[in-house]
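The structure under discussion is supplied below as structure tokens; questions concerning it will follow.
The complex appears here minus one protein chain, its other protein chains still in place.
Going by the order they are written in, the chains are A, B and C; count residues from 1 in each one.
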Amino acid sequence: MTQAEGTFNRLANPTRFMGLASTILPWLTCLTALLLLTGLYLAFFVAPEDYQQGHTVKIMFIHVPFAWLAMMGYSVITIASIGSLIWRHPMADVAAKTAAPIGACFTLLALVTGSLWGKPMWGTYWVWDARLTSVLLLFFLYLGLMALWQAIEEPSRAGRAAAILAIVGSVNIPIIKFSVDWWNTLHQPASVAKLDGPSIHSSILTPLLIMAAAFTCLFFVMHLMAMRTEVLRRRVQALQLTHVDAAGVTQGARA
Amino acid sequence: MKLALKDLKCVRGGRTVFEGLSLNVRDGTGVELTGPNGSGKSSLLRMLAGFIPAAAGHIHLEGGDNDVSLGEQCHYVGHLNGVKRALSVQENLAFWTEYLGGGEIESALSAFDLENLSHIPAGLLSAGQARRLGLARLALVHRPVWLLDEPSVSLDKGSRKFLSTAIASHIKAGGIVIAATHAPLGVKFAQSLKLGTGGRS
Amino acid sequence: MKAFTSLVARDLRLAWREGGAISTALGFYLVVVAILPLGLGPDLNLLARIAPGILWVALLLAALLSVDRIFHNDHEDGTLEIIALGPLPLELVAAAKATAHWISIGIPLTLAAPILALLLNLPANAFWVLVLTMATGTPAISFLGALGAALTLGLGRGGLLLALLILPLYAPVLIFGVAAMNAVITGPSPFLSSYLILCAITLATIVLAPIASAAALRLNLN
Partner (left out) sequence: MSVFPDLGDHAGFIWMAYGVSALVLAGLIGWIRIDARRQMTLLDDLEARGIRRRSSRAKSKGASKAR
């Protein structure tokens, strides 16, 4: 084992991670709550209504962060997957596995809030707008990853298979995005108002950024919690395995 | 030529199957692997073939071809025959000749007593005949190392003779054979390795 | 190279002998294309307008039916282990199997498409594009399908899972395949740009997908 690998392993050691998570989590949770409250206050009581979109601009304060986290969640999975394939470290597997459902939830919320915004703006819940369509395809990639995790029983094998799929997906995301954009410009004259205007006033931008920061923190709070649970789950499985083995030995001795 | 295994460790599904396994096999000798189910006989053979990465330790074929992987210098015979039911016996062997490179189909057929069946679709063969067809690969393409996992399964007494003859002549010709068996194969092996229930102390 | 061609030749021979996959895929293709007008109504103008989309989507579904078999049989009867110990790296094994799938399924589906296009009243000037784009796009479908098949190898519900994993990845092929056809039928966008992007996607897939497939296969030999 090389020096660098040793350091990496020590940092990513499950026991060490559990300690680190317990230290960070309370602080991060407080920070999340603080940011979220500030963001909500600014969004509802301070931010002016947009001259084009009226009060519905308030949906943007959650929709845009959700869309951002949908992308970020997949990036987290990709990075963890690369780590898992190269270093074969179980913590990278844990990180990739637990990020998937959280990212999928944010993706789903981005879709739902997008369509709730679409109804008053465009008069319909769903438009095949380039952005919504590519987020929808991203959602399918998440579903595929989660399904693959679920289908393969052995954690290390499931982790590697999901890592391969995640990396293939991340190579594909830009291509999918590009092709959906192309498809959209072909089929739709750009008459629909874009979700984000080019000029965002600072009174809208500030709450947006704060909300984005709040939800990003929330993502990591949930991710750390889920990772901790996953580590516990693996411990339980390992213990059950040793239990089975111990039982096998005593039975063998009796026989 | 010498196959050297040093401090091998095998982990399957979170369990340590065996560790600290060292073994040297000289050319012209064979090793018999014994041990109860789950003791890692199959895992060791699959590890040698390169299917399972070793959790620790090294495997090296001294005096082998350094340009190709160890797996490419091995014949691996597992529980499955690798026989295509839709192809005839002859066609099955013809594909392996082409794909694995070289070999005389006729001599492989006679080595495992399949001459009369060569134009029969493999799907019609009995279990023992299909097994012999799977084993005929050994005689078809020359590879220095043979990894055999329960090779005599579903072979009747008469057929076993063909197998033991093939193994004996391979050893005599300076090959290496590592075979996991429950039943004796009728060949004298230079070494015998008994795998315990490692990791289950 | 000899190993590569012998593997492709063997797969083609097996596909020919066993026969089921090709006829099932062709039959499914026909049924899907034939049943859609029952849902959409017999308006030939409407059908002509959406024919490229219908033909492509049905082709994807028909191809999906057969891709999960790409490695399945070899895995089940132990051939894959022997193939893995051959002179061909697993990347090229995956490429060979995908190539065989393309020749045995992709090409027949491509050739069947113009006949089905008659049912949908596809404009006459679009027939050659139909065949051209499908001939260009189907290799990508086979190679991505092989990747999905390698990932879901040995799993119980492999087929359904495969569809979920692979269909989103097919979106670019579908989009540019249909876009190239529509460019000829309705314009005004240029045919060449869509078609060249389709070519690029296929080429990139042929190069990259076998690498991922080989990684997944190694996992399954494990």
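We take it that a residue touches a chain if its C-beta (ideal position, glycine included) is under 8 Å from a C-beta of that chain, and two chains touch if they have at least 3 such contacts.
Just so you know, these numbers come straight off a predicted model, no measurement behind them.
Taking the full assembly into account, the omitted chain touches A.
Here one chain is not drawn; of A:Ile59, A:Ala130 or A:Cys217, the residue touching it is A:Ile59.
Residues 15, 18-19, 22, 44-45, 49, 54-56, 58-59, 62-63, 66, 101-102, 105, 108-109, 112-113, 116-117, 119-120, 218, 222, 225-226, 228-229, 232-233, 235-236, 238-240, 242-243, 246 are the ones on subunit A that touch the missing chain.
The definition used in the following text is that only the chains that are shown with their structure count from here on.
Each chain gets one centre point, the mean of its Cα atoms, and the points for subunit A and subunit B are 47 Å apart. Taking the mean of the C-alpha atoms as each chain's centre, subunit A and subunit C sit 31 Å apart.
One simple way to say how far apart two chains are is to compare their mean CA positions; for subunit B and subunit C this gives 37 Å.
Shared interface positions of subunit A, i.e. residues touching 2 or more other chains, are not present. Residue positions of subunit B in touch with at least two other chains are not found. Here subunit B touches subunit A in the complex through residues 13-15, 197, 199-201, going by the rule given at the top.
By the touch rule above, subunit A contacts subunit C in their complex via residues 85, 137, 140-141, 143-144, 147-148, 151-152, 157, 160-161, 164-165, 167-169, 171-172, 175-176, 178-180, 182-183, 186. Within the complex formed with subunit B, the residues of subunit C that make contact are 2-3, 6-7, 10, 13-14, 17-18, 76-79, 81-88, 221-222.
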